[in-house]
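The complex appears here without one of its protein chains, the remainder shown in place.
So that you can tell them apart, the chains are marked A, B, C, D, E and F in the order they are listed, and the count of residues begins at 1 in each.
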């Protein structure tokens, strides 16, 4: 509170006396306000289960999807300010296309997360702009390697075996730490993610809330309504 | 109130300690100050009924219209600061023309809303400028697909079956959730929208307040004074 | 007052918590400080009667005129900061000349008001600059169509049958709403406008205070001193 | 005073709640701190009588002159910050030379005042810079037309029969309103201006304080020390 | 505290009355929040032992590594904001590649630290940006010369025989001052570094927390999991 | 004091309510903190006597000189921030060289002071920069005309018969007003200046404190130590 009165939290280009960048920490709170996505890496490939939130009859479901296609072999999800996410997702698609055209081979998944994260870092160090208020999850399979990344507000990113972004992500990660096993199949991963969401959402859990996509054999696949409905 | 004293609400590029961008939320209040528009998607096409507000004898009615033609197959409406809307509407028209000239085919409706929304997002993240104080509704039909979108202050957009922007939009949306059915005709949709406005406006309801346009068979059609008068 | 203490009124690029842009509203007060102009559209053409204010013997009357010629078929008037108005008037003249040179035909009256209004909108959204402190009235006849527009501080504009800008414009507009009729002649319109000014100015009314110009048959005509004197 | 505490007077790009630009009004006070100049238009031509202030034996009189030659047929004077004036005077000279070279004819006097005033307007609307703290008087004769203009801080300008800028200009203008007649000769105008200065300055009046120049038959003429001395 | 109230600590381009740049000192606190790295120079080559922090089962260990390869003969580590570090590490890699391509010889280790430090200095002297919140350690061997550098927030750098960055670096340096000897082998250096970490981390010490790499005979070598495990 | 609390004195681009630019007035105080220079114009030529201040044994006297050579026929002196003066002096030298190269004739003395003063004016009107904290004296002889100018902080300049800048300049000017005569020789002028310094400095007067240079027959001449010593 002291630091708020002193104004150390007004700009992403100011350190507080104890070495924090408070605007960045506030932006991370924005991320917690968005619905959650869970990503799980398996030997078969990598899967994302994303919560779209409570269904609104007026919205066309396909326009509220939380899993984005970056390239044939890469999917992404986001939590936070969705219009900020769109800018970064579009940039990621552009990178993937440019790579394909230039080198005639699919882009490395890490190249995508690194370039997007570099953009995010710039927005925490240069004047006037605000940080992107969004956490990104990028998942894909390139040849034999499945990869699952998330990048935070500062543009820091790690590779994960399993991870969550958005509301309740700390609780979800605790559950993942307990339940995740290296030899899960994609099928088992989807069930695990939905089970975790059931625990988190309680009576608000509805199977129609979710997007489910995975990348296997270098191709992404999106479950349709009927396939998802089977997981109830 | 605490956050106002602390000044977190002075710039669209500052997050409050709980992760909100307050200037953007204030700009959304501007949108609530504008008269409402209702958009409804049907199997036949898509219709907008827009309230122009109380008639002023001095104003030439055609200059106060609230439904804008973007292209032969796309219409739009707006709520909020009308001069801000004009800038975005002009940009949308330019996009549609450029597409037609370049590809010799009508532009996708989503391309229009996405590009306009990207501009809006920029104005919430870059220094000095203020966000566009306007919500936009874009509707059209391209081949078999009817599409109805609205984008908010942050540049976030969704596709809708039916939606409202402007004053009392929350009340109108509640009514739409109750009354909207997938198998409405355009005719029925116009009646539904006018019925909702009658409920909202009460004794201020006058049939001359409204613009009504729809897109059917890839062509837009604007009801004239006489056609509108029949709906009393 | 609360909002003044909080500083929401210091910049044209800041929204107040209730969605207003207070600097723009203050600039609109500047407009109220300027002498008024009345514009009336008739079947014959369109006329402006502009109050130049109390005569100062030292000033050469022709240099204090309040009606500006934009093109052969377009006249304009302004209320507010006159040096701001001059910048916009010059821009309008340039637009008209460029159109004539490029297309060998007179410019549409709406093109002029739209381009000028777009400039005004820019000055309410971009950093550092202040809004143009001026309301503009643009009137003209292009072929069969008489047109009368005014644009406010935000760059919003409408077409009018009759309208006023500047001091007491609300009172004048109320009188116009009562007295304006579609079938007025130019002659009758001038008399109506002067009658309204007589009511507003009371004992300060002097026929020499006024500029009177109209556009008829696509040509503008400016009444000379003697012609104006006849209206006493 | 209220508005000072609230800070509405800190920037030339901010309106006060009652629609004033206070920095511009403060800059106008600067003009009142400079010694006065009187300009008078006659049928023969146009004359400026400028007060250079109390003589300092150390200063070379020719370097403290208050009447500037813009072109063969145009003279100018200034009140306020003299280094600001010099920038504008130089710009005026450049304009006149460019016109002569380009069109092989002397520049219109109004072109000079308009371009200088446009520069002044820019400095009241764009960020960071301060307004030019100077009022300018421009006088000349081009063919048959004598012209006398002054432009204020905002870049607003009028044509005058007779006018004053600088300290006590309101008192001087009142005297001019009483004494000015259309049929004055240049000789009579100089006597009138000096008589007014005698009234204003009282015992500080000294004939050596003044510069006197006029434009007649399209040529400017500057009175020398002896000629001026005759007017005691 | 006095200086905080006075606001001397809000910008990296402001000196406090006693000659300090407080924002830079705050950024140095950020560095203390990162896990530590120890670098030791020996006659054989140069080694870095870096603490990756407590292991998280969800993170893929290779993506959380704290030792970065700059070139065949240069390694680096960082403490502080990891996304800031990535930007500088990428820049260092680019420098090394450009040098190799241009001169067909490996880059001098000092060239790398100097160029990176020059970038850091710029970010403490120019407006708006914030300093890089990261301390860098660069180590390598070029021909016969082993080199070990660290650069601080201001872009100041020194060459060291042994050094530490990150949390508890003062304690670690005290231990190094006592234990470091010029004739250590790489093997002995690794043991010394791990012994120091054991003292610092106490019961949190786990051998899996560490990255260990060294440069010997102009080639870098990274110990694998099994090799590291032997050091328990 | 009131104006200080209100903050009207924080920027050179802000007017106070009574029309002053306080930052410029503060910069003028800087000038008063520098040692004084006296310039005197005679029929033979023009001379500057400049006080270098109390001698410091460590400083090489030639590097602390206060009279600068601009061209063969122009000398200058300065009071205030000496590094600011150097920038302007170098600019003056450049102007003189460019003129010589371009026109093959020596530059007018007024051209030099005008261009330097224009630079100074710019620094009082444009954002962010601070005014040059220096008063300049420029003296020279071009053909038959001796010229002596000084320019103040705002970039205002006058030509003088005799003048002083720097500490106690008001007292010195009063003495010059009493003692200066048009028919002084250079020799007499030097004696007069030194006599004035003796009165001002009292017991701090030492002949070694002074630089003395003059321009006569279009050539500058600098007195050496021995020549100056004769004036005791």
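Here is the rule we use: a contact is a pair of C-beta atoms (placed from the backbone, for glycine too) under 8 Å apart; a residue touches a chain by one contact, two chains touch by 3 or more.
Predicted model, so just to flag it, every value in this text is computed and none were measured.
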| query | Which residue, F:49, F:81 or F:163, contacts the hidden chain when the whole complex is considered? | reply | F:81
| note | Among the options E:36, E:95 or E:162, the absent chain makes contact with E:162
| request: Taking the full complex into account, find the residue in E:21, E:48, E:136 or E:165 that is in contact with the omitted chain. | output: E:21
| message | Residue by residue, what part of chain E touches the chain that was omitted? | response | 6-8, 12-21, 114, 117-118, 120-121, 124-128, 149, 154-163, 173, 176-177, 180
| request: Write the list of chain F residues that the hidden chain touches. | output: 4-5, 7, 9-11, 22-23, 26-33, 56-60, 62-64, 81-84, 86-87, 90, 123, 127-133
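Assume only the chains that are shown with their structure count from here on.
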| request: Spell out the chains that contact chain B while also contacting chain C. | output: none
| What rotation angle, rounded to the nearest 5 degrees, superposes the C-alpha atoms of chain B onto those of its identical copy chain D? | 105
| Would the interface of chain A with chain B count as same or different, where same needs over half of all numbers used to appear in both copies? | different
| said: Taking the mean of the C-alpha atoms as each chain's centre, how many Å separate chain A from chain E? | reply: 30
| query | Out of chain E, which residues touch more than one other chain, so two or more? | reply | none
| said: Is the chain-to-chain touch network here best called a line, a ring, a star, complete, or other? | reply: line
| query | What is the complete set of touching chain pairs? | reply | A-B, A-E, B-C, C-D, D-F
